[in-house]
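See below for the structure under consideration.
Of the protein chains in this complex, all but one are displayed in their positions.
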Amino acid sequence: MRATVLNCSLKSSDQPSNTQQLTEVVLEAMRDDGVEITVFRIADMSVPPGVETDLGEGDEWPQIHESLLKSEILVIATPTWLGHPSSLAHRVLERMDAMISETDSADRPVAYNRTAGVVVTGNEDGAHHVISEINGALVDIGYTIGPQSWTYWNRGPGPGPSYSETTEGHDWSHSTGRAMAQNLVGVARALQAKPLAPPPS
Amino acid sequence: MRATVLNCSLKSSDQPSNTQQLTEVVLEAMRDDGVEITVFRIADMSVPPGVETDLGEGDEWPQIHESLLKSEILVIATPTWLGHPSSLAHRVLERMDAMISETDSADRPVAYNRTAGVVVTGNEDGAHHVISEINGALVDIGYTIGPQSWTYWNRGPGPGPSYSETTEGHDWSHSTGRAMAQNLVGVARALQAKPLAPPPS
Amino acid sequence: MRATVLNCSLKSSDQPSNTQQLTEVVLEAMRDDGVEITVFRIADMSVPPGVETDLGEGDEWPQIHESLLKSEILVIATPTWLGHPSSLAHRVLERMDAMISETDSADRPVAYNRTAGVVVTGNEDGAHHVISEINGALVDIGYTIGPQSWTYWNRGPGPGPSYSETTEGHDWSHSTGRAMAQNLVGVARALQAKPLAPPPS
Partner (left out) sequence: MRATVLNCSLKSSDQPSNTQQLTEVVLEAMRDDGVEITVFRIADMSVPPGVETDLGEGDEWPQIHESLLKSEILVIATPTWLGHPSSLAHRVLERMDAMISETDSADRPVAYNRTAGVVVTGNEDGAHHVISEINGALVDIGYTIGPQSWTYWNRGPGPGPSYSETTEGHDWSHSTGRAMAQNLVGVARALQAKPLAPPPS
């Protein structure tokens, strides 16, 4: 079983990502369950705006797209800015819009029989909404969203510390993250055991 | 296999519901697939505000709650007002909040291994958001949301006709509704074949 | 200058409301500025579902509607459930939908030249979204929303204490609430000094 992780931190990998740190808890639990994981740090890559799978020279989205098609599981990890997913999280969803009309050999949208979850950090309130926004797009694209397939951390009210600056509340976020990992793997296995049929024509 | 439908129209059943009319397309497809269906018209019932399963004398929520626990499938059907789900849709989600901490004999949240979808009508834009809001709550409660498990109808821009006042766009909404029905049944069967385990403690 | 406050707590006034407690900070600052305030506790009243101003016998909305029309300022105060405004907050917005087509003597929608703000409490993350949802509806109805005209309190991540069970973070919420009060009064005075014209026909 494979998982692709899209880390949508605004910071490139020469800087530490709070979002990555929380995501690692989820990934460790999935690795323990035998899942092979590929992480993309979107801020390191050239992913231009658009709604097609390949925008031509210099576009690094096609390699992410290929990884998505090999993975039963997707994790979108994002910070919270102004209560919203990061612009890079929106960028990857926009690029995934093309997948709505891409079909597999059985004429199913390519995201069918795959599952997804969301990890959110922030120095402000907003995680529930960030999760709903991302899941809303993923359900449109064709992913299945399992129960409580998310974890988050923030410490309000108002602007507060970042995840890595305190340990307050980490226990809850980690335990929720391990449940998320188990549900991602569980839903992926259920869909493998009994795959969804192509939509009726 | 059983489905519970919560029609959250603001109108009681002495008036026709546009939302019910579109929902019937989904229900017909599920019935053809052998699903037994129970519909509650929330505006006809006494469902007081609160976040507990039984608010005492006169509260008719407990019978809906019982139906939810017997059903592998849930459909929430709602009109759009000011771009939002109806207040009755929010009311039923609020009452379902108690289900987060109710567990089955295997110590799973009671909504685990159940799936849900959304039907939306409106005389205005807003359906995508209505669907995301409802799904966000349902994922928190423990439901699994299958791919494209929704249908909607509205005809913009601006205030326009109601669903029953025109046939424009009905074909798309019906065909999407039949795909929704198939995916609800498909996800429910996958979760029956390979149920999710209780969350790790 | 007058303000109407709609407290959309799920609890009726025989129980203490966390939302009311935080709202009082805003109201005290407005009273100090000479604003006369009327508070409605929605859970105490009969406000049936619908999108008309008067639903007939037993409907207590008309007295709230009358208060709205006498007030330059509106405050909607709500708890957070499942990351959303309460069902009662949605109920009052739905009833206010009728105000979109009610006009004053100068043919302006009745909410023109009035301003509004939001107070949110919760034992969970969600305030930014709750504020956006409510403001989205109020802007449609015709209210003007001033800068940072909101305050909130919650203490995450995950389910935590209620506002009245701790003093953590209260300082931020109170100071933000006093700024909200000042901005509500400031915007109301600006609109009094130079009222908006009727929309072009």
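As written, the chain order gives the labels A, B and C, with residue 1 at the start of each chain.
The definition used in the following text is that a residue touches a chain if its C-beta (ideal position, glycine included) is under 8 Å from a C-beta of that chain, and two chains touch if they have at least 3 such contacts.
None of these values were measured; they are calculated from a predicted model.
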Just one of B:S132, B:S149 or B:Q182 touches the chain that is missing; which is it?
B:S132
Which listed residue (A:A3, A:L22, A:A43 or A:A181) would be found touching the missing chain in the intact complex?
A:A43
Based on the whole complex, identify which of C:F40, C:W150 or C:Y163 touches the chain you can't see.
C:W150
Over the whole complex, note the residues of chain C touching the chain we left out.
109, 111-112, 128-129, 131-133, 135-136, 139-150, 175, 178-179, 182-183, 186-187, 189-191, 193-197, 199-200
Interface residues of chain A toward the undisplayed chain are 10, 43, 49-51, 81-88, 90-91, 93-94, 97, 133, 136-137, 140-141
On chain B, where is the contact patch with the chain that was removed from view?
82-83, 124-129, 132, 152-158, 169, 172-173, 176
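Here is the rule we go by: only the chains that are shown with their structure count from here on.
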Expressed in whole Å, how far the mean CA point of chain A lies from that of chain C is 35
What is the distance, in whole Å, between the centres of chain B and chain C, each centre taken as the mean of its C-alpha atoms?
28
So the centre of each chain is just the mean of its C-alpha atoms; given that, what is the distance between chain A and chain B in Å?
25
Among all residues of chain A, which ones touch two or more of the remaining chains?
128-129, 132
